[in-house]
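The other protein chains are all here in position, but one chain of the complex has been omitted.
This part shows chain A:
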């Protein structure tokens, strides 16, 4: 009998490799990742499509422009020629990638090109805001949970106040104020029309959603024997946080990233739809839906296309998020029976 490991025994692959392996075995998560990858690749190629295939500037009005359909030159916005001749209708989907594949909006802009550019904006805001939320939420949750006492009480109450606000109402209020004057925080200045403004607003309003559960987790962790031992041995607090606490909470924060990205994208779309998110001429899927609202009866594709993309992307992010959660916290799957 020996306590030494046998030569043939395999070493544990470690928690991260195990999680990666679990994730790769999750077909739903893989399919979602593939969908996301496709969406990201398509949006990355937006300039390529606009410049070299559609030959259009999706941010410039083409109200008096023309295009070619079936070899004939036609106006992009066609005035009604029947009855009293009231109204002007943008060209519908031609299914020709070179000429208004998905039709035009009321400014005569190529909807397909705007969808691709809009996707870049929506994904950028969604992912950046989610990342920022997770970083801020983790920091706040860890500090509050570990420090305890007055600091914890103050932070918790602030989080409670933010939590108590209806999230969209809070986002709209912040947007309306900041869209007028921009954001000035000490040396940090964000222009009113900048994409970083919706990023900052969305990141701020969702911080409690991350910080509160992580704080709870840290409250449990700080009473663990190995933390108490580290405290007892005189280890400095930053070191304890970095080496003992953070490694235990980061997987939880990571689980939140795809889910928060989906949530942030939905919020951005809602704000942009209400004209308090992304500002023209920039496009996001939310602004395109808003552009299409006045064309619902005549050109529903302008609204439906970005709507479908939002639904597809957020669904993929949610499924991927579930996969990441299952991979990083197998216990959750067992408990939840997923």
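Things to note:
The rule we apply is simple: a contact is a pair of C-beta atoms (placed from the backbone, for glycine too) under 8 Å apart; a residue touches a chain by one contact, two chains touch by 3 or more; residues count from 1.
Heads up, the rule we're going with is that contacts and distances are computed from a predicted model.
In the listed set "Peptide ABC transporter substrate-binding protein", "NADH dehydrogenase subunit E", "Membrane protein" or "Thiamine pyrimidine synthase", the entry agreeing with the UniProt name of the missing subunit chain is "Peptide ABC transporter substrate-binding protein".
Among A:97, A:247 or A:294, only A:294 touches the chain left out of the display. Looking at A:28, A:60 or A:237, the residue that reaches the missing chain in the full complex is A:60. Listed here are the chain A residues that touch the chain not shown: 59-61, 63-64, 77, 79-80, 82-89, 106-107, 192-193, 275, 279-281, 293-299.
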